[in-house]
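Of the protein chains in this complex, one is absent; all others appear in place.
Chain lettering (A, B and C) follows the sequence in which the chains are written, and residue indices restart at 1 in each chain.
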Amino acid sequence: MVLLSSFSYQQKKRIVFFGDSITQAGVQPTGYITKLGQLLNEKKIGDKYELIGAGISGNKVYDLYLRMEDDVLSKKPDAVVIWVGVNDVWHKRTSGTGTDADKFEKFYNAIIKKLKENNIAVLICTPAAIGEKTDFTNELDGDLNKYAAIIRSIAKNNNCPLIDLRQAVLNYNLANNKENKESGILTTDRVHLNEKGNQFVAEEMYKVLSQSVMK
Amino acid sequence: MVLLSSFSYQQKKRIVFFGDSITQAGVQPTGYITKLGQLLNEKKIGDKYELIGAGISGNKVYDLYLRMEDDVLSKKPDAVVIWVGVNDVWHKRTSGTGTDADKFEKFYNAIIKKLKENNIAVLICTPAAIGEKTDFTNELDGDLNKYAAIIRSIAKNNNCPLIDLRQAVLNYNLANNKENKESGILTTDRVHLNEKGNQFVAEEMYKVLSQSVMK
Amino acid sequence: MVLLSSFSYQQKKRIVFFGDSITQAGVQPTGYITKLGQLLNEKKIGDKYELIGAGISGNKVYDLYLRMEDDVLSKKPDAVVIWVGVNDVWHKRTSGTGTDADKFEKFYNAIIKKLKENNIAVLICTPAAIGEKTDFTNELDGDLNKYAAIIRSIAKNNNCPLIDLRQAVLNYNLANNKENKESGILTTDRVHLNEKGNQFVAEEMYKVLSQSVMK
Partner (left out) sequence: MVLLSSFSYQQKKRIVFFGDSITQAGVQPTGYITKLGQLLNEKKIGDKYELIGAGISGNKVYDLYLRMEDDVLSKKPDAVVIWVGVNDVWHKRTSGTGTDADKFEKFYNAIIKKLKENNIAVLICTPAAIGEKTDFTNELDGDLNKYAAIIRSIAKNNNCPLIDLRQAVLNYNLANNKENKESGILTTDRVHLNEKGNQFVAEEMYKVLSQSVMK
């Protein structure tokens, strides 16, 4: 029985969610990681997966790179979901320390390379939003779209399942934000998810996870 | 004869084009102001209008405000075509000295108010482009769209004919930039007009001028 | 008696303090304008002057320009103390909308010109601080010094009494901030004055006012 239990424990797939403040909030009671766990329970597969949040506020791609040993590899995960990019764009405006597009790509690839060398499955997300307006006047949309396009290309080149939150959120807003609000649909403040947004992201992630590491 | 000549001279409507480096280049041999003059000659109405370029490289809305006495009012024009906004957005990124959206609107309105007080007809343009890519990844498109939206609202509130170059260039690129190039369609460098672009702008301006000050 | 009262009222010199959030806070119970009023009372000359705060948070030089009619000229002051510049430098970093040095000078001169045309005495201040460290590592010190130098030159060219708060605060910090703290000496947060700072500014202003408009 002890062996069995131990065996059963070993069977739990460990998934680390690696990201910024959105992911840091993801482990809160209404956060997207918590909600994904609930979704897995509803599907009666909750006991098969251990979901671990590894989000730190303000993180850009090279912050993830710098702490991947401590916060990801040391946890020996089976899979990692990377969700980063908002601060790489946003900090250009707010502190002059955003990330150059070409360096963004290099560090992103370096993270994936190191995870794959450790036999960890890698799923990657596009950044969801900096502003929810639907008339194309969110100030940073062009740059955010540029970095989302880079991530899509990285996913393709590395055969990583893509969770295209950018596209999903754009589509959702086009359908549901008829009043062209800058926040309040899926976010509280243009960037961070409200409860509806957390549920939405949990579901989008499940769609892709269920076709890859949860298959 | 002298009187006649003088009389004829008085009849010429004087139109000042007030703007930035795009307008500064507009008086060059292949510039949009030169091309508009040629267009008026083709229409046999070239002798009715005097077209004056008043563009200075790097100008933002408050630069126009600061030099309107010297460069516009002193010329006693019948009409002024204002075309500004690219640098108000662009300089946020390149030098940290772009223009806040609310101040942009205030100075724009202050310019229009002063021109109208001098019985000068005012036509206003939206900024054309910072990048010609059609997949929504031009870095500054969101902010440029925001300022274009402000200008459309200013035009409406002040009953100024609007030359919506932003919309016209977007439409043209969607139809003619299938390869998603960042420049080379209507611009040389994402911002400044190539010869095709100058012709395009001259025609767009004529469409609106012919319905207003040239009617 | 009514006439006498009215006459007495007319005798009060009205001084407007025209600036940003530091001046907005200046009318608070421990603010520098309040403290200057108390200082005048101690000197038994408080009833000779009416001190009016006209500070708005986030203001840059062109914000002052845009609201000088409403907030200064309409009050028919005898003298105006202009204190602006911190946001013109700071906003370059925090929002990409600081003020170009040459435009800063042009708007500053335009404000002075209009005040002088209305026979209003003008005193001008250099910006005090963005950070109080004394080892020359306050991030924006170079640029702040540049704008302070521009203001000193404007004062000289326009024969305006100069209240050199930048120099005074630097000197004070060199003597009193031996631990190289970034705030807490004269400011609460590197920019806004603590009570000691408000007292310090009130005294610095009095030194110059007592030699000019209060002489």
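By definition in this document, contacts are C-beta pairs under 8 Å (C-beta built on N, C-alpha and C of every residue); 3 or more make two chains touch, one makes a residue touch a chain.
In this text the structure is predicted, and so the values were computed from the model without any measurement.
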Displayed chains contacting the withheld chain: A, B, C
Touching the absent chain when the full complex is considered, from C:K92, C:K106 or C:H192: C:K92
Residue of A:K35, A:K92 or A:H192 touching the missing chain in the full complex: A:K92
Residue among C:Q28, C:N41, C:N118 or C:T137 that touches the chain left out of view: C:T137
Touching the absent chain when the full complex is considered, from A:D100, A:D135 or A:D189: A:D100
Identified contact with the non-displayed chain, of A:D20, A:D63 or A:E204: A:D63
Interface with the unshown chain - residue positions in chain C: 92-93, 96, 131, 135-143, 145-146, 149
Missing-chain contacts mapped onto chain B: 93-96
Absent-chain interface as seen on chain A, which is shown: 62-63, 66, 91-93, 95-100, 103, 106-107, 110
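To be clear about the criterion, only the chains that are shown with their structure count from here on.
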Between chain A and its twin chain B, rotation from the CA superposition, multiple of 5 degrees: 180
Between chain C and chain B, distance of the C-alpha-averaged centres to the nearest whole Å: 39
Rounded Å distance between chain A and chain B, as computed from the means of their C-alpha atoms: 43
In chain A, residues with contacts to at least two other chains: 93, 96
